[in-house]
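Here it is, the structure in full.
A single protein chain has been removed from this complex, and every other one stays in its place.
Going in written order, the chains are labelled A and B, and every chain counts its residues from 1.
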Amino acid sequence: MTQANSNGSTIRASTVESEPPTIAIKSLNHVYFDYQSKKTVHALKDVELEIQPSELVTVVGPSGCGKTTLLNIIAGFIKPTEGQILVNGRPVNKPGKDRGVVFQELAILPWRTVYRNIAHGLEIQKVAKEEIERRVRRLTELTGLEGFENHYPHQLSGGMKQRVAVARTWAADPEIILMDEPFAAVDAMTRQTLQEELLSLTVRTGKTVFFITHSVEEAVFLGDRVIALSARPGRVKADITVPVSRANRSWREMSKNDALQECVEDVLELVRGEATASDRSGGAVSADRTHEA
Amino acid sequence: MTTLASTAHLPVGERIKRIVLPAVPFVLLLAVWGSAKFVFDIPRGILPDVISVFRVPFTLTDQYLAHTIASVQRLLLGFAVAAVSGLLVGLGAGLSRRFAEFIGPLSTFMNAISGIAWIPLAIAWFGIGTPMVVFIIWNSAFFLVLGNTILGVRLVPRVLEQGLFTLGASRFDVIRHVIFPGAMPHIVAGLRSGLGFGWRAVIAAELVGATVGLGQWIFIAQEFRRTDIIIAGAFTIGAIGLLTDRGILAPLERRTVERWGMAGRAT
Partner (left out) sequence: MKPDDVAKGRSAVGSEAGTAALHAAAVPGAVTRVARAGATLRPAAPFLIALIIWWGAWALLRPPDIILVPPNKVFSALLDLVRQGLLDAFIKVSLERLARGVLVGILIGVPVGWLLGLNEDVSRAAEPILRFFNAVSGIAWLPLMILWFGFSERTISAIIVYTMAFPVIFNTMLGVSTIPNRLPNACRTLGAGSLRIIKDVYVPGSFPSVMTGFRLGIGYGWRALIAGEFVVGGGGLGFLIFNARTQGNIAEVMGGMIVLGLLWLMIDRLILSSVEQNIIGRWGLMRT
């Protein structure tokens, strides 16, 4: 377990120097004016982070710590006040198909069928029809959506809808996938299934994933590394490497594995202090979410 | 810290935008109107001077006030009758499913024969003048208030009613504390559209069936080619429509619908 100092400059980053990291976040600061509370909000402070190819990095932190803002900046929806994001060494300034996003709230199109939602990114990239069919079929298999191709989203359960969102993002085949609490709105049982499915999907496809959550268990269960953000202004408080390989994880395993449990305890300890700190500061708790909407 | 300072100016720019942006189209309109008149030398019988329009209330004060007051009085009278009658019948109908089912189709049909279509028959019944116009306003607004009230009452969740009954409430308590406030979003929506339709109906009714009133005034002005009076009258009609809606009913909607956090917007 490697633990970072409070500046967030990780020990890992310095050890891998041969090629540029997939994502590099450099001295990032973000300040914005919130029209609802009529206050200037310092959302992120001096964030430094590097993510290597095929890594799955999860980010936890108290509500309102700027997690979603960070994701929106990487996605290119928001321009940071200071600092920059490098993807494979090139600076990011707008959304692109190299970075797919799975949103917390449902962002699939209600007027397209499951099939056409999954195919959407491929249609945009003008992929040949047969190729689209092949890839959609593969992803409906991987995500358990077979038989639902001609359904409209409103005919599906919450978990199924989120599977469509995941499948659509994977179908477009981006190098990086950003996920913003994608399973927060589904029931607990479905969530565990979706999490296990996501693990096997990422292991099979080797995508680089940046995953935001407020659940420490989820963060540890899914991540190669867990980044703990502090209360606002969000800083990288710790960068923890999860001690078990992602390939052999399951929820059954999770409850039995002492190393994983210990890791959960460690992160909980870190985040718990922050949660009470953010409560005491009394700020708009859900600010990072309202900002996006 | 420098970045903090650079974003701090944003709200000020925002404030300027809020004032300037809405004014731009009005200024543009007046500029186009004024310059078109000047460039193409449009006669006064087609388009008046900008200034002459805004002078009408001051040069023809007596007429202007008399016609405006006549129209507004009719609107308020007709609307008040429509609101009260529509609410009472609507509450009654909403409380009895049978009556609601009975009156529903009839009310839909009567609403389809809008107030304006009644003007000829109303002239035959009441002659030309205020009673005719008031009848047309009532006719335009009543069925809208009625329909929306019935809908509102029907949509109040049964659970709320039952909840109060278990507390030992009387039927009247339930109507007062549950059904009426619960139906309020729809009732207010009905009142709002009733007032809007009523005001349009006033103008149409006065156009063909009155001796005073803004509608009649601008219609007569057409015969004398007094475009300044027509436009001044039309602007006044718009201003009164906006004032009654924004000044009375929009605040009412805000106080009930929005404060109670009820989304009764979809009609």
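FYI, contacts are C-beta pairs under 8 Å (C-beta built on N, C-alpha and C of every residue); 3 or more make two chains touch, one makes a residue touch a chain.
Bear in mind the structure is a predicted one, so any value in this text is a computation, not a measurement.
*Asks:* In the complete assembly, which of B:Ile16, B:Leu65 or B:Leu242 touches the absent chain?
*Replies:* B:Leu242
*Asks:* Touching the absent chain: which residues on subunit A qualify?
*Replies:* Spelled out for subunit A, the touching residues are 75, 77, 94-97, 99-101, 103, 105, 107-111, 120-121, 124-125, 152-155, 168-169, 172, 174, 292-293.
*Asks:* Spell out the interface residues on subunit B facing the chain that's missing from view.
*Replies:* 17-18, 21-22, 24-26, 29, 45-46, 101-106, 108-110, 112-121, 123-125, 199-200, 203-204, 207-208, 214-215, 218-219, 221-222, 225, 227, 230-231, 233-235, 237-239, 241-242, 245, 266
Here is the rule we go by: only the chains that are shown with their structure count from here on.
*Asks:* I'd like to verify one number: the distance from the centre of subunit A to the centre of subunit B, where each centre is the average of its C-alpha atoms, in whole angstrom.
*Replies:* 50
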